[in-house]
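Note that this complex is displayed minus one protein chain, with the remaining chains in position.
Moving on to chain A:
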Amino acid sequence: MIELRDVHKAFGPKRVLRGIDLTIAQGTSMVVIGGSGTGKSVLLKCILGLITPDSGAITLDGQDVARVERDAFLARFGMLFQGGALFDSLPVWQNVAFRLLRGSLKRPRAEAREIAIEKLRRVGLTADVADLYPAELSGGMQKRVGLARAIAAEAEIIFFDEPTAGLDPIMSGVINDLIREIVTEIGATAMTITHDMTSVRAIADNVAMLHDGVIQWTGPVADLDDSGDPYLDQFIHGRAEGPIEAVR
């Protein structure tokens, strides 16, 4: 279980997170929505310790993430970065199998390669991309390679930062199903950021909406349509009129 209590983070004068309270139960899928630039990516990075919050507590299974043994902590996580963040000096399969080629999960190269190709297949990529370099792929393909890398080591907690951004509707459907599958079949905990309302409904057990540095609304995905929250309503229906200003 991941718990955030009153987490604050500012960049200079810009106060991005202003008291985040959020709980993600083990084995569930949490989807975070919210306007562009509201701090969703920053939130994920705070949990992973890539960004240090200014104040507040983040715990994983009751342990403060700032104090735990980093290697063991990170070994439990997989992360898809919003920009893919593929290593452009390595071919695709070595990106996917990065964790399997070194460190505690190290295994023979041939085996790691096989796993990488299997993971690539799961995100809808064929084996012939395995030996290409990331720069030779389209944006959506890079995103999917990043996704394959996030799930390659079968981590228990996986963060997806906009997994379907830039994908066609069919491929989005494939990715949504994949994330759902990882949660229901493997029992992983997932935290997904997305702007795509179809994805929200397909992936989420619970939804949290980030607005103005706080969690404006959170609840089960079934309550999404009759939350009675004007901010959430405006957001999910994509209306220009409402309490959220269009210019931020």
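Here are some notes:
In this section, a contact is a pair of C-beta atoms (placed from the backbone, for glycine too) under 8 Å apart; a residue touches a chain by one contact, two chains touch by 3 or more; residues count from 1.
What we mean here is this: contacts and distances are computed from a predicted model.
This figure omits one chain of the complex; the name its UniProt record holds, of "Acetyl-coenzyme A carboxylase carboxyl transferase subunit alpha", "DNA/RNA helicase", "Carbon monoxide dehydrogenase" or "ABC transporter permease", is "ABC transporter permease".
Across the entire complex, the residue among A:A10, A:L74 or A:M197 in touch with the chain not shown is A:L74. Remark: the omitted chain is touched by one listed residue; of A:K9, A:K40 or A:R99 this is A:R99. Set against the missing chain, the residues A:I24, A:L43 or A:L86 yield one that touches it, A:L86. Although one chain is not displayed, its contacts with chain A can still be listed: residues 45, 48, 50, 71, 74-75, 77-79, 81-83, 85-89, 98-99, 102-104, 149.
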